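Before anything else, here's the structure in question.
Note that one protein chain is taken out, while the other chains of the complex remain in position.
Going in written order, the chains are labelled A and B, and every chain counts its residues from 1.
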Amino acid sequence: MIAEIIAATLKIVLVLGVVSLVVAYLTYLERKIIGHIQMRLGPMRVGWHGLLQPIADGLKLFLKEDIIPSRADKIVFVIAPIMVLVPAFVVYSVLPFGPNFYITQVNVGLFLVLAVSSLGVFGIVMAGWASNSKYSLLGALRGAAQMLSYEIFLGFALIGPLMLAGSLNLQNIVQAQSDVWFVFYQPLAFIVFFIAALAETNRVPFDLPEAETELVAGFHTEYSGMKFAFFFLAEYANIMAVSTVGIAVFFGGWKGIPGIPLPGLVWYLLKLGAIIFVFIWIRATLPRYRYDQLMRIGWKFMFPLVIANIFLTGLVKLLFL
Amino acid sequence: MADEAGTTESNGEGSAETEAPKTPPGMDLRNLVDAEFPGAVLEQSAYEDREDEVTFVLKVDYLLRVCEYLRNHPAASFKILTDLTAAHYLENEEPFQVIYQLVSVDHARLLRLKMKIRDGQEVPSVTEIWSSANWMEREVYDLFGISFAGHPDLRRILLPEDWGSHPFRKDYPLEGRGERIYSKPTRKESGE
Partner (left out) sequence: MLDVESSQRVERGPSTVPGTEDLVINMGPQHPSTHGVLRVILKMDGETVTDVDCDIGYLHRGTEKIGENITYTMFIPYTDRLDYIAAPSSNLAWVQTVESLFDWEIPPRALFIRSMVAELSRIASHLLWLATHALDIGAMTVFLWCFREREMVLDLFERAFGARLTVNAFRLGGLFQDVPQEFLDDTRAFIEIFPSRIDDYETLLTENRIWLQRTQGVGVISAEDAMDLALTGPILRSTGVQWDLRRAKPYAAYPFLDFVVPVGENGDVYDRYLVRVEEMRQSTRIIEQCLDMLPDGPVSCKTPRTIKPPAGEVYHSIENPKGEFGFYLVSDGTETPYRVRIRPPSFINLAGLKKLSVGGLLADVIAIIGSIDIVLGECDR
């Protein structure tokens, strides 16, 4: 019993540590890739080619003065970043990184991912409300509306593959793709999933809650120091989590292409890198949608599409399988 | 600095009116206005008889009617009020001039209207005729202290609301605040 607890704790610490570090280096990756797309070098000063930049940024954020606006609701203001960060990390408990590399397996794994990750929006609303600032409030309102709606499309887009796999356990879903990745069976679902994932993680072209040229910084306008870092970490942790879910459900998780002997973890990391590169590439290319357009795309275009996809999958499964 | 102000505006107008054989520029517009509103144009001038510098000095009472007429008449069609400003001639009997620069896109020509007013005299606002006058009249009010009757939103625009004086008047010296007779500013004055 005790040995199990120790083992589990070690795993959690390991995953959390690695995730935090990877998340920090995601910011570096993003700055480098965008830099090169924009014909500049990105961070170059701290370490070789700026490799220590994320560490320096982290240290800076730790050491910064912690400002709480005098007219803010202090308790909620402090809780909000934690409310955003915790669900972002809890999600990792059921994600499959390799054939034997995961914290735990739950038979409702995917369901748990969706349920926990949707808690993050509470933190955003709380942050916007507690800041007592109009920009924060508008950002939080936008964030709440956007994340709640796109949560639905995200969930519905996953139902198609689920019907094929017949399980909510993420490891089983990965195993079900031994022959063909689900992205080839479910291209529509993948497109909707990817768009919803962009919106869910507040990425360009759906970065309205923190649209810097409109709302300064949206819901975290008034945050600084470590609290700001929490929002930042949570955002990138969410990107990685949602990418991992996408890989597990559509791209065969840690399963590689037959014939190329590489460990499962390496396959997973390769796929993760590819997806995150697309995230960053999109950020460097596209402008931002407007609030009403975002909602219109969601409810008038994506929603019928996912419903049709579920219906079609069910029909095909009933008739041919 | 403002010593020779008086000589300025008398220039040009004389030469344009007296030279009989050559028609001064802008006569077609002058005739247009005179036919409808006789006596509205007090003076007419143009710098070196240039077509683009035609200037009519208007009687204040006629301003709105003439402006509307010039805007709507197809032969004039001055659809754009491109500039509205003022000038201060300290020693004149009517020290302020309000200057309207009109542009006709259809005929590719310019026309300048002018009004001479006394200090404190209200000028009718042309915002009803050209919306662009809104901010420019506010600016003239701000910097020269000329009030425009019928302006929808007459308040300061460039200076803070509590500035209290009008710096583009000629009796407003370069240092210090407030209008007064010009004298060489001393350290003391520039303080407040």
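Definition applied: contacts are C-beta pairs under 8 Å (C-beta built on N, C-alpha and C of every residue); 3 or more make two chains touch, one makes a residue touch a chain.
What you see is a predicted model, and the numbers here were worked out from it, not measured in a lab.
Partners of the chain left out, restricted to shown chains and counted across the full complex, are A, B. Check A:Leu21, A:Val108, A:Leu262 or A:Leu286 against the missing chain and you find that the one touching it is A:Leu286.
Listed for chain B, the residues touching the missing chain in the whole complex are 1-2, 4-5, 7-9, 11-12, 47-48, 52-53, 55, 79-83, 85, 87-88, 99, 101, 105, 108, 110, 112, 127, 130-132, 134-136, 139, 152-155, 157-160, 167-168, 172, 174. Listed for chain A, the residues touching the missing chain in the whole complex are 34, 37-40, 134-135, 138, 204-205, 207-208, 211-216, 283-293.
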